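As you look at this complex, bear in mind that one protein chain is not there, while each of the others sits in place.
In this document, chain identifiers A, B and C correspond to the written order of the chains, with residue numbering beginning at 1 in each.
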Amino acid sequence: MGRISFFLKEAFGSLRRNYFMTIAALVTVFLSMVVLGGVLVFVYTTSALLSEVEQKVEITVYLKTDPDPSQEQIDALQAEIQSWKEVKSSTFVSKEEALNRLKEDFKENPEILEGLTGNPLPASFEVSLVDPKTVDTVAARFNGNASVDEVRYGKEIADKLFTFTSQARNFLLGFIVLLGIVAVLLISNTIRLSIFARKREVEIMKLVGATNWFIRWPFIIEGVTVGLFGAVVAVVVVLVLNSVLIGRIRDSLTFMTVPLDAVPYVSVTLILLAVGVVIGAAGSGIGLRRFLKI
Amino acid sequence: MGRISFFLKEAFGSLRRNYFMTIAALVTVFLSMVVLGGVLVFVYTTSALLSEVEQKVEITVYLKTDPDPSQEQIDALQAEIQSWKEVKSSTFVSKEEALNRLKEDFKENPEILEGLTGNPLPASFEVSLVDPKTVDTVAARFNGNASVDEVRYGKEIADKLFTFTSQARNFLLGFIVLLGIVAVLLISNTIRLSIFARKREVEIMKLVGATNWFIRWPFIIEGVTVGLFGAVVAVVVVLVLNSVLIGRIRDSLTFMTVPLDAVPYVSVTLILLAVGVVIGAAGSGIGLRRFLKI
Amino acid sequence: MIKFEDVTKIYPPSTVGLERVTLHIEKGEFVFLVGPSGSGKSTFIRLLIKELEPDRGRVSVGGRDLATLRRWKIPYLRRNIGCVFQDFKLLPNKTALENVMYALLVTGNANHDSKKKALEILSLVGLAHKEDSFPNQMSGGEQQRVSIARAFVNHPPLLIADEPTGNLDPETSMGIMQLLYRINKTGTTVLMATHDREMVDRMRRRVIALEEGKVVRDQKRGGYGED
Partner (left out) sequence: MIKFEDVTKIYPPSTVGLERVTLHIEKGEFVFLVGPSGSGKSTFIRLLIKELEPDRGRVSVGGRDLATLRRWKIPYLRRNIGCVFQDFKLLPNKTALENVMYALLVTGNANHDSKKKALEILSLVGLAHKEDSFPNQMSGGEQQRVSIARAFVNHPPLLIADEPTGNLDPETSMGIMQLLYRINKTGTTVLMATHDREMVDRMRRRVIALEEGKVVRDQKRGGYGED
């Protein structure tokens, strides 16, 4: 019988014979992981929503009206804008379209626009950005451009929004880190408790001549098994719940595109599995330490 | 030595002598409670924010323009509106004010309004409600009113908003309930594990003639002590963290009034303490059951 | 006092604990239970305190059929049977004194001299100086004597001892035997499982010998081996 197969046999035998503690540990791992995973998903989703909101920050570039720029100038400007890597897309709104929009706005009180002769409205570019945080930089580039009259992007609102979203992100990040620590503590706590119940067993092993590692390996394998198994079940539950919930939320949120693909399933899965395995192993290894001193 | 004082002595002696398990149980109670409490606070706060958003649903009642209603009619309507108990406040916007607002909106392109002669805009009432959900009922009351031209309250948006907020509330409620269950399971799990480690002890007690309740009381007192103590520390941490965080969030959220008083400290405290005590007692009592069968 | 009628106990799946044991022990008797290792002595004792249930037959103690004894009444049965366990069964988190006192406290009517009583019994077994020691701070023989003290302290009408001198030197054993003898004199029924040939041969009391779960000898004034 090889060493490794002996350790494996020991570990699985012990998991079976101490089934009560195995179940207790599994339950703790599972529950902690479900909460951690659920919150991870929630944070990812919220974070995607925040990005969505940030995307609403656009730059409107009003062109001069007196005289209006020539088509060449407009084309040149559009080409320049689209050559900037910060820009996601830009739409040209012609003078006519601007007027149509205005008419649409006032269709209840057409009297207001009755006296209008000609078209006093400027043409404009609506520029949306890859990273909305670059709005200041991009806006500044239009300064001094001959065709541009004015650049508007709601600087104050944008700044406030960014403060808010970054605070929210910090908060969520803090929450995840805290919850991660909590999950780690809860799991290692339970593993240590279940090792504590087998304190006498470990002492006997030492007294009949087992080395520390000979005792440790089966315990570590047990810890890893419990951690991994609990995490796998938790991952399944979290991902199933997530896809069910997201479906429902999306239905009720038609005015906002909920990014269904925002949750990186793979990384959530990997994070949970890694936490399970590492804490399982470390919890066992560290929990044993005090009993190996004999 | 009275019975109760004996049980108390037993319980506290045992907490001291099994200090390792006491600490493990305390840590679990504390951590579960901090998460539960933190989320309770978060849910209360978010729920208050949702109400804040719902408050933005207003009814705008446009009065007729051709001819404009008389001052008496306006006063009468205002009196009537304010007599409805659903109404929180109502503001009269006169024709002049409406025009001023329009001019303000177009101060960049005054040309548009140049041709305007007279004031084609209607006067209006802006009605905000105690409970925004009554918006349909209240809006319907204006039907057929002689001075009223049109009632607008963005029915579609309002409906969507309410679906969203109610879904969000359900989600948060579900989250809290789930987390409550998780906390209960985690705590009772740990308590049962620590009782399991004392299985032999319980069996011996039975074999020397102790009744079930004689064995149970000290364990229950232990459970209650751990539950209560862990919960108290958690409450303190949660409330302190909350007041620190809320301060920071408020600073960054100047465009929205964050309701600092939204968190009902007393009920959060009571919920956590009650959960701690009940689970401590029940966890011990139920955890013992299987070992009392001897 | 004790009545076994055709009692059989099989440990699952098929280990014989006791097989068709029928016997009768009168109030006030002093009985040795002997037999090789694994012959069923401890099984016999565990049936008496209803730690085990027989698979067949009837066990009664003090005129009470244990099969019909309600679950909640079991503690009251056990309080009337002082029992020295082969593996001591001391509470690990209690000192010697607390372990002995526990048997007094469970009865509920413990009063202020329960501590005095417990200390007295501890001196009787030569452990007055160990009152504050925990089980893992005592030698094997000391633990055994605490277990003996706990069984005595209630003055129960029936005293059962499962190899109470296995970890004791001959001198201390003799002391314990004399104690049991005195206790028996006051009317207490004493049942003692033992391997101590010398002691059994010297006392010349009733000897019940078990072998593979069956009673192979029941002698009024017997010795450890066949005469």
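As a convention for this text, contacts are C-beta pairs under 8 Å (C-beta built on N, C-alpha and C of every residue); 3 or more make two chains touch, one makes a residue touch a chain.
Computed from a predicted structure; not experimentally measured.
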Chains in view that touch the one left out, judged over the entire complex: A, C
Among C:Tyr11, C:Trp72 or C:Tyr181, residue touching the chain not depicted: C:Tyr11
Of C:Asp6, C:Glu26, C:Asp65 or C:Asp87, the residue in touch with the unshown chain: C:Asp87
Contact set of subunit C toward the excluded chain (per top definition): 11, 15, 34-38, 41-42, 86-87, 133, 137-142, 144-145, 162-163, 166-173, 195, 197-198, 224
Positions on subunit A where the hidden chain makes contact: 1, 3, 6, 13-14, 17-18, 200-201, 204-212, 214, 294
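Definition applied: only the chains that are shown with their structure count from here on.
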Neighbouring chains common to subunit A and subunit B, by label: none
Reference subunit A; chain at largest CA-centroid distance: C
Top-ranked pair of chains - ranking by C-beta pairs in contact: A-B
Geometric centre: closest chain by C-alpha means: B
Approximate Å spacing (C-alpha centroids) for the pair subunit A, subunit B: 24
Distance between the centres, which are taken as Cα means, of subunit C and subunit A, whole angstrom: 67
